[in-house]
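All remarks here apply to the structure that follows.
Heads up, one of the protein chains got dropped from this complex, but the rest are sitting where they should.
Chain naming follows the written order as A, B and C, and within any one chain the residues start at number 1.
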Amino acid sequence: MNEKDYFRNMTDRERAIFEGGISMGALFHQFVGTPVSVSTISSLERAIEESILLQPAVVDVTVKFDECLIKEQSSVMGYTSLTGEMMNIKITTKINEKIITTCISYDEDLQYPIMYIEEQ
Amino acid sequence: MNEKDYFRNMTDRERAIFEGGISMGALFHQFVGTPVSVSTISSLERAIEESILLQPAVVDVTVKFDECLIKEQSSVMGYTSLTGEMMNIKITTKINEKIITTCISYDEDLQYPIMYIEEQ
Amino acid sequence: MNEKDYFRNMTDRERAIFEGGISMGALFHQFVGTPVSVSTISSLERAIEESILLQPAVVDVTVKFDECLIKEQSSVMGYTSLTGEMMNIKITTKINEKIITTCISYDEDLQYPIMYIEEQ
Partner (left out) sequence: MNEKDYFRNMTDRERAIFEGGISMGALFHQFVGTPVSVSTISSLERAIEESILLQPAVVDVTVKFDECLIKEQSSVMGYTSLTGEMMNIKITTKINEKIITTCISYDEDLQYPIMYIEEQ
């Protein structure tokens, strides 16, 4: 089956939303737990951006970890494990003319790293 | 901010699709690499189903790994690592009256474990 | 090369320690991030035990997650992500007559989930 045949039952906007959701779920669960310190934030952010850019329909990725939280949570060992609380991420997906940005950010009230979309 | 306020810019169907995508991306990247053999397939399938059922909007999960492939790829060590090729999974998400099933199955032609949706 | 030839430069005790370390590192980084709630603790513990038992030299695994912490950290969404802080795990490895137990537990002073060995 041709790749496109799988998506005949979705509009372009729906598929952009679907692929954004997949890539955000993928990013979160692939990289949570990675050892990280203030000095390695930048190489990890770049590697994750490049990796997620490979996924279907993804045209832009911005990964920004919370440096203060990483500093604060670093143990006497000098580092900590990456958590959802540290993540500020935007993934832009595009299907034909439809463009969607999927975001994750930590909501203090919900105590939860929430994923949602922004229009372009 | 209230949880619902994050999703004012999506229809119920779009959000069901979004949450299905998130949960499928999450499942894939959380569990790929897990040591598995023919005799542990069943406990792993059940634990994954229970875990993914916790995610927002998910109302049903069916995880079925390819027993033949797991047998065939088990090394002399008696087990192998879980890969996308082994996965047959359906995740059903529901937002109000809208219900979507998100699937992953391996497409031999594409050499790719493809994620797509089915209508209910 | 035969499997045993890889380990000619280690004593039985050293290899039991090595395999214990591998399996504990594997367990931690494979499963950190998994969605978990009080009601799914038990199926997740069993699946992880069965999975890690497949690894070389492992003869026993006991996984016990901190129920209070999981309850406490569960968000309004009803669940949380598995962290190292929640883990109390023992993995027993055996090479010929040498038996070692590798442990992980959270040290409040160090703010760190520390891995160490116990004699049998």
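Rule of thumb we're sticking to: contacts are C-beta pairs under 8 Å (C-beta built on N, C-alpha and C of every residue); 3 or more make two chains touch, one makes a residue touch a chain.
These numbers come from a predicted model, not from an experiment.
*Asks:* So there's a chain missing from this view; which of the remaining chains does it actually touch?
*Replies:* A, B, C
*Asks:* Using the document's definition of touch, tell me which of C:24, C:70 or C:86 contacts the absent chain.
*Replies:* C:24
*Asks:* I'm checking contacts with the chain that's been left out. Which of A:1, A:59 or A:77 qualifies?
*Replies:* A:77
*Asks:* For chain A, which positions touch the chain that isn't shown here?
*Replies:* 3, 26, 30, 33-37, 39-40, 43-44, 46-48, 50-56, 76-79
*Asks:* May I ask you to list the residues on chain C that touch the chain which is not drawn?
*Replies:* Interface residues of chain C facing the absent chain: 1, 3, 6-7, 9-10, 13-14, 17-30, 102, 107, 109-110, 114-119.
*Asks:* So which bits of chain B touch the chain we can't see?
*Replies:* Interface residues of chain B facing the absent chain: 28-29, 32-33, 73, 75-77, 81, 83-84, 110-112.
By our rule, only the chains that are shown with their structure count from here on.
*Asks:* With chain centres taken as the means of their Cα atoms, state the distance from chain B to chain C in Å.
*Replies:* 25
*Asks:* Roughly how many whole angstrom separate the Cα centroids of chain A and chain B?
*Replies:* Their C-alpha centroids are separated by 18 Å.
*Asks:* Quick check on chain C: which residues sit in contact with 2+ other chains?
*Replies:* Residue numbers touching two or more other chains: 33, 76-77.
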